[in-house]
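First, the structure itself, so that you have it in front of you.
Of the protein chains in this complex, one is absent; all others appear in place.
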Amino acid sequence: MKVRFRDIGMSYGTMKVLDSINLDVNEGELVCLLGPSGCGKSTMLNIVGGFVAPSEGEVTIDGEPVTGPDPRRIFVFQERGVFPWLTVEGNVGFGLAGRPAEERRERIEYYIQLVGLSGFEKAYPRELSGGMKQRLEVARALAVDPDVLYLDEPFGALDSITRLQMRRELLRIWEAERKTILFVTHDIDESVQIADRVVVLSARPGRIRRIVEIDIPHPRDLSDSRYIALRDEIFGEIGLAHQV
Amino acid sequence: MTPREKGHVVALPLFAAVVMLALWQLAIVVTKATVFPSPAEVARGVVQLAGKGLLWSYIGDSLYRVTVGYVAAVLIAVPVGLALGRSRFLARALNPLIQMLRPISPLAWMPLAVIWFGVSDLAPIFLIFLAALFPVLLSTMNGVRNVPVVYIQAGRNFGLGPAALIGRVVLPAVLPGILTGLRIAFGVAWLVLVAAEMIAVDSGLGYLIIDARNAGKRYDLVVGGMLLIGVIGLLLDTLLRRAERLQFVRWAFRGGT
Partner (left out) sequence: MRRLVPLSGIFLFVLLWQVAVSASPGTLIPSPGAAVLAIGELAEKGLLFRYVVASLFRVTWGYLAALLVAVPLGLVLGLWHRGEQALNPILQLLRPISPLAWIPIAILWFGVGDLAAMFLIFLASLLPLTMTTISAVHNIDAVHLSAGRNFGLGQRELVRAVVFPAILPQLIVGMRITLGIAWLVVVAAEMIAVSSGLGFLIIDARNAGSRYDLVVAGMLLIGVIGVVLDLLMRRLEALPSVAWGYGE
């Protein structure tokens, strides 16, 4: 397996945020971490991203323990992670500094086209909409050919129509590149629409309540009975979580 | 802007200026002032000074001094500000010292400056250096502190080491803030220059004002000098504002599309 969480625990002082997290993520999988605010899902992502060290346990990627941020595992923040002083081209090429010029040019062109920003190469982020900036950030992340992508509620700042479009875009890109993706969300529909597996987390302390496998092939029909059934299953799961 | 509004941008200030000049002239006439100059006298005096060549040499001296002192301050304040912004420890240690030295007027340093440098260019240059140092230092420091954490995290995520992080993320992010600080610092430097030139040298615009009065009660040159200081200071400030429109920093200033 690609990513492995072993007995991960996280405490800030006496407050326990994560407890006994054990999770295996396979190569090429799209896994959603789903839970209410404060359940520690973003913390999990920060830990596996190497930005924060866990209080207990260990995360390994391809067998190697995670010790810090690494270009092989790129974080996609909400569109505010995009650098405002660089053009679209400049942003996409940001992680490619060490590569030969020819390769850099090709990769930049390819990924701008992949995320649907062709024609905007010389534009600055302030000229782009929220959805476009989000796509720019994904392109920037993909350009360095990472093994794993982490997305922390990437569509949170977008309106619901754009969100639907972005989910479709993400799936399209994922099918083209087949990266391993860890995706944090609080939106149940979102998780069932895109994930292979949904890891349902409970509120403080964050524990894995259940892992639901979404065995519907893409493209997923939102009125399909299997989709609705799985969705309701997770609703029920979360409902219990709120009561505890 | 509609053409009408564009017209207003020019016409209104012009109108106000004309009114001011008229009031000035009127005040002279009404109070039967003999010493305070009228607008016409001021203009005549300045032209006369230009004719003698002194005007340009004074302006040149002032510009030279302010440039040297200011550039020296910037070359020191920006790196130090970057360091203080990144290191909490350094900031906490040095901040009270900075806060204590800051209110001391560069002009209060004047006696020391004269002791060390005598009557020469170095005295005003030193004072300008001091005057520009703190605003640039503080705005750089605060700019660095205010760089959104996401940018730093993204930089580290892409594998940037500490040096590359500063060069490729912190610096571009901070540049707009530094530019604003540079502009403000220049304003202060210009003010201090004039004051320093009133005491510590024998050329320049500040000297012109004091000398014009002392040497012959030439108040037309006093007022002329003041207006020149205003005009040149404004021109330089406008130039620095232009820098804010450069592509690399425009993103931070409103209306910069």
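Order as written gives the chain letters A and B; numbering starts at 1 within each chain.
Note that in this section contacts are C-beta pairs under 8 Å (C-beta built on N, C-alpha and C of every residue); 3 or more make two chains touch, one makes a residue touch a chain.
In this text the structure is predicted, and so the values were computed from the model without any measurement.
*Asks:* Among the chains in view, which touch the chain not shown?
*Replies:* B
*Asks:* Would you mind spotting which of B:50, B:93 or B:149 touches the chain that isn't drawn?
*Replies:* In the full complex, the listed residue that touches the missing chain is B:93.
*Asks:* One chain is left out of this view; which of B:45, B:85, B:155 or B:187 touches it in the full complex?
*Replies:* B:187
*Asks:* Using the document's definition of touch, tell me which of B:109, B:129, B:151 or B:251 contacts the absent chain.
*Replies:* Among B:109, B:129, B:151 or B:251, only B:109 touches the chain that is not shown.
*Asks:* Looking at B:122, B:229 or B:249, which residue reaches the missing chain?
*Replies:* B:229
*Asks:* Provide the residue numbers of subunit B that touch the chain removed from this figure.
*Replies:* Per the touch rule, subunit B residues meeting the hidden chain are 8-9, 12-13, 15-17, 20, 35-36, 89, 92-97, 99-105, 107-112, 115, 187, 190-192, 194-195, 198-199, 206, 209-210, 212-213, 219, 222-223, 225-227, 229-234, 236-237.
To be clear about the criterion, only the chains that are shown with their structure count from here on.
*Asks:* Show which residues of subunit B lie in contact with subunit A when the two form their complex.
*Replies:* Of all residues in subunit B, those touching subunit A are 148, 150-151, 153-154, 156-159, 168-169, 172-173, 175, 248-252, 256-257.
*Asks:* Over in the complex, which subunit A residues touch subunit B? Could you list them?
*Replies:* 49, 51, 68-71, 73-75, 77, 80-81, 83-86, 94-95, 97, 124-127, 144
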